[in-house]
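Before any comments, here is the structure.
Omission of a single protein chain aside, the complex is shown with its protein chains in their original locations.
All chains are identified by letter, namely A, B and C, in their written order; residue positions are counted from 1 within each chain.
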């Protein structure tokens, strides 16, 4: 997170921090593993009142940011989600809300309103956005017939599909990639729950078997989804990263404290030079995680030309170095660090799952190399 | 090197060690950077008398091993080459001598005899053996016409091509890969000297421009060179690895001694836990380098089915971990470690150049994955 | 056979014949390399598996193949580590009593053999070799971490008995074990290493409460024990009073040397608790990524680490056995195995791609890779941390200066301790 927030941003962040502390203390998070949705609807609605879903939405549509840079503001919330290992579909709901506000039609307004109010959540089928993941252009197909869009195919993993009233899906059609907002009660849509390592997030494999929705359900124009998808990917990655960085910050802080408190061979762990140097590495990586994701968030908000490479650099770096950081926290804790009773694994899970979502570090390194190639050609 | 050598092996190794100590002390090695060949012909002849070129040659042809395992014996010599950063074309001469003994014809006997006697050295065009290096089947082509083999094309880098009287080249012909022993004074053969980081080894790009040699110059049968090349690669890699491990051992030993002698902030470097733990890692990697290359040498000598994967595992491991080990030795020495005056860089160079020769670590990891794939299919 | 000892080759043939005739070959999926994540079994499954293993062990004993490195007078075969290695090669691919090997045969059995009285050895070693007694180690403590010698469990003499109080942790098989080997503090007024004593005691008795620990992957194999006024007769003491560190040092040596031990049968090539390269190949296939060069690079790395680890283990094992290098060099093997196992778990997780975040049962080997990743540090913690291994290598193998230990020359009761254990 930024070292310097404006006074308004600080109040905004702090309000959410205090809400999460009281509403989902860490033992509550632990027990949510048995909750079918992973979060309580009231909790989400109260969060929406605090602005969790409005930052990427224009004022015209009832949203608005704190600082004028909505994604940067949102990273402060995501950071607190990470700090508290908090539940709730922050990424998909914001990605869908932002998209509906930017390019949605009139028919999408009621859905947008319900997302803003927190009375429903949305899912986002991330899929073909990464052409580098070796999987090729899999995912749903669509065709337009008689004023309807017909969808077939499967997409996975889709966060919060089981809790969402609507899913924003990207499908291959004649005109190219097309995005469609589909109600989850549409005939032919099925959601198979998946297993995951996160205790409070739920994923599904979503199958469209001849699902029909009116053409008004299309978001943007048919064939126009490439740019939408790229922007959505950037939003999702930056929000997920901010959450991971919050989790890393907590894991780091609790491990440093442990090193001061824990004695071995008559000395605190913190007095061992080898551990001191590992903490120095951790601190360096942690500051770098903050730095690169904050720069990525600002670049996306500003529509800067280096947004794509910064976002992927942030994802690749936080994925790899963040994992090693939190695993080193486990190592320094010793056996207790891999018990369910200890809090550390809640952060480990968050960082780990975020690493594998929306492209692995390797996928994003390929994206960066493509940017490099293009720069080289331009030069 | 093996922890336990037989008494005969130990005498054999020690004889070479004492010869190198007196004949090419480290300052002599340093000054050889300006020597056109990088080594003195008399030095090489005396080394041949000590058995440097005879171990892969059958007794029938005037060679013979110490222990019955010729490659294992040769690794003890290569190890001493590494320990002393010694000059001389140990890899190509032995690869060619071993090949000529195993499959050479009568016309190749005089060449073999001169290699055994140390009165000439040989070069080996390593090239198409690694299909994984992204370069594809480049390298020379050959055709047979009127009792002659005609060669065209370029191969590089070729060690000692500038010093050799003969080059063993692998070329693509109608029958497939074919190996030919070509005298370096053949018309149409040219050698462009290359630059290198090693002070005492010399490399060339060798070009064959309509070079004609009698068909008797073919080693083995036309089209038969795939297996030859695979075996040669394994020999070259194991010998080069043994040399690298010798260099690593010396670099490690001198750095450990430095840590005991050098004081900083009133304490010897060796008393700093962070450095102690790095030495522990170094020691572990070093023992692992010894272990895997010794196992690879034995597997090649025994014709074991796991020879290929062990050789590539050794190359990949020693290449990557060995580089990091010796670079960490540089780091612990500080600025003096990158001066020309200090000895450390002689070992760094040897390890570094060997890493890049005969396939990088990445090339060999691809080879290993191919072995895995085949095992999987067999299972 | 001139000295009456069976030579390795004829032993090997005898073992092979018996194994082929009596043991069940494993199904292909049973040979798949085990993973970091401890197997999650129900208690019934665990007990049934153990009963079967006791049965096999009894057969092995009757066949004259049990306790290869244990002396004949205690029911063993009086043979060498080479014989054990031959046996280890022959049992590859066959059912064998894996759960009995460690810690029962070693370190527990090995420690009994080395320090037990004649009576203790005659009572327990044959029972161990027949599969009648399963043992566990009461060694680590919640307060201690790597500092095993800082045990707070106390033993106070009361006539011919000792009264033990305290807590032990990271024990395995507490619910199925019969006996335990326990390190306790008998003197608080001397430096820590000089006030320890080792005892043996039956596990199932009223003064011992066992609590299972839930690991983050749901495994409950590890336990914590609470000892309350447990009475142990002095005849169940191992080694001298206050001489427990002499025993403890060898105890931990046997633990580190498991893979080169003459007491323990481990199929050649097995690295229990590791994600094997073979299983990572399956991950790559099931994730549909085997043809990606980057994935193949990672597969090559994984198999490289495996091969290097195996050859390193052999080198160090032989070197120690031949007396060419110090026994402390076992820490080299331990360090390499821990670090490379963690790396392999990371490789598998990376290759799994988005299946590392969420998966269905259709994902084959790519499913659940994340569990191994989340648990990966156990390979660098369990059985002595990699940090301790690095201390041993630098100080004992390389002879570098020892770390400052403010507890070394101070009565244990005055040693600074963690906040949580100072109370």
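Methods note: contacts are C-beta pairs under 8 Å (C-beta built on N, C-alpha and C of every residue); 3 or more make two chains touch, one makes a residue touch a chain.
Owing to the predicted nature of the structure, the values given are computational and were not obtained by experimental measurement.
For the chain left out of this panel, the touching residue among A:116, A:168, A:313 or A:356 is A:313.
Among A:59, A:287, A:302 or A:341, only A:287 touches the chain left out of the display. If you put the hidden chain back, the residue from B:38, B:118, B:222 or B:337 that touches it is B:337. Among A:17, A:74, A:225 or A:368, the one in contact with the hidden chain is A:368. By the touch rule set out above, chain C reaches the unshown chain at residues 292-294, 297, 404.
Mapped onto chain B, contacts with the missing chain fall at residues 133-135, 156-157, 192, 194-198, 203, 205, 261-268, 272, 274-275, 323, 327, 330-331, 334-335, 337-341, 345, 348-349, 352-357, 360-363. Although one chain is not shown, part of chain A still touches it, namely residues 3-4, 256, 259-260, 268, 270-271, 273, 276-277, 279-281, 283-284, 287-288, 290-292, 294-295, 309-310, 312-314, 316-317, 362, 364-373, 375-376, 379.
The working rule: only the chains that are shown with their structure count from here on.
Distance from the centre of chain A peaks at B, each centre being the average of the chain's Cα atoms.
Chain geometry summary: the mean Cα position of chain A and that of chain B are 51 Å apart.
Along chain C, residues 387, 390, 403 each make contact with two or more other chains.
Touching of two or more other chains is recorded for residues 273, 276-277 of chain B.
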